[in-house]
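A single protein chain has been removed from this complex, and every other one stays in its place.
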Amino acid sequence: MNTSMKSSKRLSTTLTYIVLILGSVLMIFPFVWMILTSFKTQAESMAIPPQIFPSTWQISNFSTALASLPFVNLYVNTGLLIVFRVLCAVLFSSMAGYAFAKLQFPCKNLLFGIVLVQMMLPSQIFITPQYLMLAHMGLTNTIFALVFPGLVSAFGTFFLRQTYLGIPNEIAEAAYLDGCNKWQTFTKVMFPLTGSSCAALAIFTAVFAYSDLMWPLICNTDLNKMTLSAGLSTLNGQYTTNFPVLMAGSLLAMIPMVILYLIFQKQFIQGIAMTGGK
Amino acid sequence: MNIKRKLLAGLMAACVTAGLGTGLTACGSGGSDGSVNLTFQIWDVAQRDGMQAMCDAYTAEHPNVHIEVQVTSWDEYWTKLEAAAMSNQMPDIFWMHTNEILKYADNGKLADCSDIVETEHFSDISLANASGSDGNLYAVPKDKDTVGLVYNKEMFDEAGVAYPDETWTWDDLVDASQKIYDATGKYGYMAYGDDQLGYWNFVYQAGGSILTEDKTRGNFLDPATKKGMEFYIGLQSYDWCPDQNYFAETAPGTAFFSEKGAMFLEGDWNILSELQNYPDMVGKWDVAVLPACPDPLSGDGRATISNGLSYATSAKNKHLDIVKDVLKFFGSEEGQRIQGESGAAIPAYEGLEETWVGVFDEYPINVQPFIDMFDYCIQSVNNAARPEWKSEVSDTLLKIYTGELDLDSGLQAMQDAVDEASAEYYE
Partner (left out) sequence: MQKTSKLARDGAVWGLLMVAPTIIGLLVLNIWPFIDTIRMSFSKSKPFGMFEFEGIDNYVEMFQNTEFWKATWNTILFCILTVPVGIFLALLVAVLLNSKIRGRTTFRAIFFLPMVVAPAAVAMVWKWIFNSQYGIINSVLGANIGWLTNPSIVLFTCAIVQIWSNIGYDAVLLLAGLQNVSATLYEAADLDGASKVKQFFSITLPMVSPTLFVVMIMRLMSSLKVFDLIYMMVDEANPALNDAQSLMSLFYRESFVAGDKGYASAIVVWTVLLIGVVTIIQFVGQKKWVNYEV
């Protein structure tokens, strides 16, 4: 019994590794390709059949990328954008998600319907109206303009509502008995239980904010007020794209995202310890 | 709880101040000392330095004016410009493309530029590309272009075929392609199903046209148009020509510079960057005028499509006088010369073509054929309804290529698409 359990455990561990390693190869492949391309010449990057390794490693692509864009400003803007969007998304979505999951109030289903409807809408229809709103307020070409469409998050609300629905009611009831009101129950008892979900939402929101390319280009014109991804896209010409420089720039742009991920990764691990649950 | 509230309050305050603070500075296009800050929006990063040089030349003589060149990629440029036009926040100066100018000009978004363009120095085609449907100038001509035949010299040598020149006809194109394919196994002429860089040229060489002369209807049923289309689409059936599936995955230029094929059609605007981007290929290729139709139904069998950009400003610009003065400079001999010498594009200003040719002195290539073709070039096809029929026509073309439609019913479908869309504009 004991030995068979052990061997079956070893088998499952081996299987886990095999699947994860195979998956990792698939996942990491475009990333490796991106690194290789960033060291190629333009001709090598477009060669058919593709040339896998550059014949000489061109570091100049990185200096070209650095020289053609105001990277410091772009890093700051992207950082601000991500911080504001993540804070807004986590804060407002936690509040709304908790209310939808655990509180009773008038028109609850109707209001939740609004959240769902937003998720059904294709983002392309928002661009022009949101630009016009900003233009009326005279706020185009500002950092606020970058944050504007992401002030609230329907997805975040739905996601956290589901998380709160998974938390037993007894925990909240215990808090009432201790004399907490609804708001205190939320902030002191319930909110801390959702650490790993909030971290996941933060990663999700950050990645979306980071990769959103269309909106920054529409709402802002000044390159100094762009985000990294949007700034990078201005390196594309109408007819030609210099892939090596683009890839070099994209690699430079990824650095803050990787750092951010490593920070949240820790939060993830802590999330386990914090959710005692039943 | 308190922390959360403070956080929220602080966040909102930060958003608002960040917004307002930068908003105020961004709006301040007119300083108290009489200085004026202008924005100049373009879509091609390769031309930024050339445009900046032109602005610098202007601001050197007008120290109170500052011009900032801003690049937005082509994909977003038009969405942004349209939204900006709806809210009267257009950039002070911006590039206009023939695909879009009619929409902007005909809806009163562009300032009339008739008074600042020295019309005697621009060709009729350049002027037409900067005009609205009413015939008035709503922009200042910037550049002009033609389409040429780019060929791989090494492959011609290997097959023992003479390089293409102005005596070439369609028959020579087919002959040479076959010989190169037999000798080297590489593709000959790569007949990509594009309009400007493809079949349009051949239609006009055969004496046909895409639109009727007054541009209010399609002209696909014309026998000469059919002749051009038939020849061009027919090229795909030769072994030496890749099919359209191939081009869907590999652009003809990419194939050419990876030495997979001997010839393709290319616009002059790409030549400089191709020389720079493919240093190993320099010296191995050159440019010729397009081959002529040997038996056109009308005309001399020669044609190439010519397009051109222009500079425009909003009809509601706050500094219209100053902006028009800048535009006037952009359209002047001096402004156009700076543009040409930067290698950005062939100046629209007649007689300055050589400034652009001179940029290529350092390369073993002869770009003169692009200039020679201006003698018989055709204005790029356009009418107010083109955005609506463009996709439908190219879809239909693909259906002819795949055999889903035969040539006659395909041409009929193209004709219907153009007529139906145009009917709303030209009653």
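In this document, chain identifiers A and B correspond to the written order of the chains, with residue numbering beginning at 1 in each.
As a convention for this text, a residue touches a chain if its C-beta (ideal position, glycine included) is under 8 Å from a C-beta of that chain, and two chains touch if they have at least 3 such contacts.
Note that the structure is a prediction, hence the values are computed from the model and not measured.
**Student:** Kindly state which of the options A:L74, A:M95 or A:A175 is in contact with the chain not pictured.
**Tutor:** Of the candidates A:L74, A:M95 or A:A175, A:M95 is in touch with the missing chain.
**Student:** Write down which of A:I143, A:A175 or A:A199 is the residue touching the left-out chain.
**Tutor:** Hidden-chain contact among the options goes to A:A199.
**Student:** Thinking of the whole complex, not just what is shown, which of B:P91, B:G132 or B:G193 touches the missing chain?
**Tutor:** Answering carefully, the residue with contact to the hidden chain is B:G193.
**Student:** Tell me which stretches of chain A touch the chain missing from the display.
**Tutor:** Touching the missing chain: residues 8, 12-13, 16-17, 19-20, 23-24, 26-31, 33-34, 37, 48-50, 92-93, 95-96, 98-100, 103-106, 108, 111, 114-122, 124-126, 128-130, 133, 148-149, 151-155, 157-159, 162-163, 165-169, 176, 181-183, 186, 196-197, 199-200, 203-204, 207, 210-211, 213, 229, 232, 241, 243, 246-247, 250, 253-254, 257-258, 261-262, 265, 268, 271-272, 275-278.
**Student:** I need the residue numbers on chain B that touch the omitted chain, in ascending order.
**Tutor:** Considering the whole complex, chain B reaches the absent chain at 78-79, 82, 85-86, 103, 107, 109, 192-194, 244-250, 387-388, 390-391, 394-395, 398, 401-402.
Everything below uses one rule, namely that only the chains that are shown with their structure count from here on.
**Student:** Return the distance between the CA-based centres of chain A and chain B, expressed in whole Å.
**Tutor:** So the centroids are 37 Å from each other.
**Student:** Across the complex, what residues on chain A touch chain B?
**Tutor:** By the definition above, chain A touches chain B via 41-43, 46-48, 68, 80, 84, 87-88, 91, 127-128, 131-132, 135-136, 138-145, 147, 183-184, 187-188, 214, 217-218, 221-223, 225, 233-240, 242.
**Student:** Can you list the chain B residues touching chain A in their complex?
**Tutor:** Going through chain B, the ones touching chain A are 1, 4, 7-8, 11, 14-16, 18-20, 22-23, 26-27, 39, 41, 43-46, 68, 70-76, 79-80, 82-84, 86-87, 89, 91, 250, 254-255, 257-258, 260, 267, 269-270, 273, 277-281.
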